[in-house]
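Below, a portion of the complex is reproduced, with chain positions unchanged.
Lettered A, B and C in written order, each chain numbered from 1.
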Amino acid sequence: MPAELLTVSRQLVEVGRRFDARGWVLGTSGNFSAVLDRDPLRLAITASGLPKGDLAAEQILEIDADCKTTGAGTGRPSAEARLHVEIVRARGAGAVLHTHSMWSTLLSDRHAAARGFVIEGYEMLKGLEGVKTHEHQEWIPVLENDQDMPRLAGEVRDVLIRHPACHAFLLRRHGLYTWGETLAQAVRHVEIVEFLLEAVARTGNLPLDDERRGAGAIERERT
Amino acid sequence: MPAELLTVSRQLVEVGRRFDARGWVLGTSGNFSAVLDRDPLRLAITASGLPKGDLAAEQILEIDADCKTTGAGTGRPSAEARLHVEIVRARGAGAVLHTHSMWSTLLSDRHAAARGFVIEGYEMLKGLEGVKTHEHQEWIPVLENDQDMPRLAGEVRDVLIRHPACHAFLLRRHGLYTWGETLAQAVRHVEIVEFLLEAVARTGNLPLDDERRGAGAIERERT
Amino acid sequence: MPAELLTVSRQLVEVGRRFDARGWVLGTSGNFSAVLDRDPLRLAITASGLPKGDLAAEQILEIDADCKTTGAGTGRPSAEARLHVEIVRARGAGAVLHTHSMWSTLLSDRHAAARGFVIEGYEMLKGLEGVKTHEHQEWIPVLENDQDMPRLAGEVRDVLIRHPACHAFLLRRHGLYTWGETLAQAVRHVEIVEFLLEAVARTGNLPLDDERRGAGAIERERT
């Protein structure tokens, strides 16, 4: 394995370990990629059907812009490699991460009919590249899930054009895609978006009136 | 301990460590088995009454089709060994895993009267062996819990015949049984089913209308 | 430090590490003890005011039946040492564990007026020593919290007499006390009771009707 691919592979292995501990890539779900070269395009990407918490560097494959394996690694590239390539092209991303988390699954379902939703007002939004204030409005597009990858890749392309400022999108009842200029930035975007999705989902579940049970928090300024 | 049993035992020890970290085998709950030989049937299975996060390889026993200990290990086989044998026979499984998780306990209770429920529409369903699309409908049978093991084994046999395509079943207020051709596949099935159970349980808890509190997500397509 | 105390201390350190990882002893909450001798009574117990995830063996003290430090360790015994002694006497316990978990805090508050509640129907109940069936009814007494330790110790004594079969009790908005013949049994009881408390608390939160949102689980037997 070339030194460059080995370095990137070890970083992707570590991302898998971290996301597995958080419960974001259960079973063999999720896939991760990082750009090795842009001209012509070469990507390091996780092989299909493997548990992400326990990857070996040899289980990271090198593919080209047609998602064909070009290196010596074993296994098939992820079926969703095509979506990674679309994102790299549309955004100039250096890394693309896809997780199957609880909150992305739940919110993608809830907001599918509206084709997305806005998150605004959270300090954590500033963790998204280029965002300078919590007053930022981040539109999270939601796409219908689809097993036809060329068709889904086209939908992804359209969404990225229609929402040029978005940092992530959800596939309905499927999961989260986000990306970054570097792998570290993409990891940060996963953590930020996951936090925001959970906050949005849980906000609606908080009771309207704590006092109804005579318990917990009592609102009154005392000074 | 024969080399073959030792290898399998170490794998079961690792499954215990992993599931304990996820909170799926609290106390001394859960039991795991893997087929050593099919003719005559020999299974490696966890001994009864042990915490699963901290097993030693010697705490995995070898049993025959009558659930009698045949090897040198100490301890009694799990009282539910009989259910493992039923599943191995009915499905040709190479490994059977039983967990006592929160969401399997809650959903098994909720859907007991209907004797089961369907999960459909989730990409994660594709983690179940043979499932090719998120549009798959997976019936999760729920059986009444029973301390009479021969009787419960008969119920398990019946359910597996009536639902030849199911990948898992729940015992009411008790937990999950799933299996796989290999131990790795059975582990994957546990993680997939656990995720799906949590998603189904939490879906109903999401607020119908985020806007009622003027907070969080606002649905509108902006382009 | 005598070899006997050192061995027990290391076991209590490990309990602290495990419970801290589960979030059951945040801050410096919780305290653990194990019997060293019964006549006269000597207990190994955690010193007061220390984070439990990172204990050193020297932070475990030896105390007598009057909760006076008898060994060489530094620090004060926990203010609740008196409750440990009451439990050891009333139940002949070999170890007593006290945690400050989320679910024990919430349920102790909810059921304080009724002075307790029953848990029944869960397979996990069989993890409580002597329980043979999920049909067992376990009464969980709830006591009002009190900073007056002699008075609270008297309340504990009374509750243990009135509920001779109980395996645990809760202090209101405070936490869980449970015990065992051995430290391993007491650890098992913590994990079992914590699981049951969460199951009971979450059961009421499950939606009555999954179908109302057209999502998730659909109940119908298909064969």
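Just so we're on the same page, a contact is a pair of C-beta atoms (placed from the backbone, for glycine too) under 8 Å apart; a residue touches a chain by one contact, two chains touch by 3 or more.
Only a predicted model underlies this, so the values are computations on that prediction, with no experimental measurement involved.
Undergrad: Which copy number describes the whole complex, given 3 displayed chains of the same sequence?
TA: Here the complete homo-oligomer in the file comprises 4 chains.
Everything that follows uses one rule, which is that only the chains that are shown with their structure count from here on.
Undergrad: With chain centres taken as the means of their Cα atoms, state the distance from chain B to chain C in Å.
TA: Centres of chain B and chain C (C-alpha means) sit 28 Å apart.
Undergrad: Need the CA-centroid distance for the pair chain A / chain C, whole Å please.
TA: Distance between chain centres, rounded to whole Å: 40 Å.
Undergrad: What parts of chain B, by residue number, touch at least two of the other chains?
TA: 121, 199, 203, 205-206
Undergrad: Could you pull out which chain B residues touch chain A in their complex?
TA: It is residues 22, 121-124, 127, 132-134, 184, 187-189, 191-192, 194-195, 198-199, 202-203, 205-207, 209-210, 212-213, 215-223 of chain B that touch chain A.
Undergrad: Report the residues of chain B in contact with chain C in the complex, numbered from low to high.
TA: 23, 26-29, 51, 100, 102, 105-107, 109-111, 114-121, 139, 145, 147, 162-163, 171, 173-175, 199-201, 203-206, 208
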